[in-house]
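All protein chains but one are shown in place.
Moving on to chain A:
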């Protein structure tokens, strides 16, 4: 059990989201960086779908109300337990009375604080994720506030306190390096996103299709958990296209009439009427989530086969973290 002792807002409880009610217009939601969420659960031996605290604004501080094993994953930020530095993507034991703080961001956007067993809030429509727009899920459907007490569920496979020093995993950015980009090459300062052409891809003019894959795009402040609006060359269509609203999913790159694309993210609406030029592949959505507002991204066209291969590679990484974490925890028992 932990208490939020200091927050400036926007942090919420998230899991892998809810996709059973998409047909009823309920967003999938869930963690912006689903890979980081799964990694924390893997380190602690939690269920794959267990919920964690998604930290959006820093600093945030927690008072430990009862001893608990914790993992912090996602953004590389300054993590301290009673002033002692903790590594990124790390599992450790915290004693009652200690203070856990997450502050200065080195890289990334979203950090995840996991408790052994997963966070105990009621499931709503099959998920513990907070959906702020509709004010349900998570803790009373709202962002976390000072004084909130967060409880954990009983562990399926109870584990004693993690030994001093803790343990962790290498960051996904090291384990799954982004491929080289045809125009940008290998440049870690620019996030490379692979996309599959979407239904209206071929309705865009040649200059726009070229610009999509050659230009660096900047993530604008008009971005949120629902979507990232980009700044760059304006994308135009060869002819005006009349479209009815249709289903969209996280990853879809919509192009409104102004020509500035929007990438749908976790809290994406379920339908939209703008033309879709592409869809960012699932295996790269965590890279987008961890790219900060003001930073640049670039697009590279890929194939369905490559998208599946990247997805499998990502899952293989998580499976390895889970299996080796279990072996190490068993070794410590």
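As a working rule, contacts are C-beta pairs under 8 Å (C-beta built on N, C-alpha and C of every residue); 3 or more make two chains touch, one makes a residue touch a chain; residues count from 1.
In this text, contacts and distances are computed from a predicted model.
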Missing chain's UniProt protein name, "Peptidase", "Biotin carboxyl carrier protein", "NADH-quinone oxidoreductase subunit F" or "Hydrogenase subunit MbhD domain-containing protein"? "Biotin carboxyl carrier protein"
Taking the full complex into account, find the residue in A:112, A:131 or A:167 that is in contact with the omitted chain. A:167
Which is it among A:87, A:224 or A:295 that touches the chain not included here? A:87
By the contact definition given up top, give the residues of chain A that touch the hidden chain. 76, 87-89, 106, 164-171, 174-175, 317, 320-321, 324-325, 328, 331
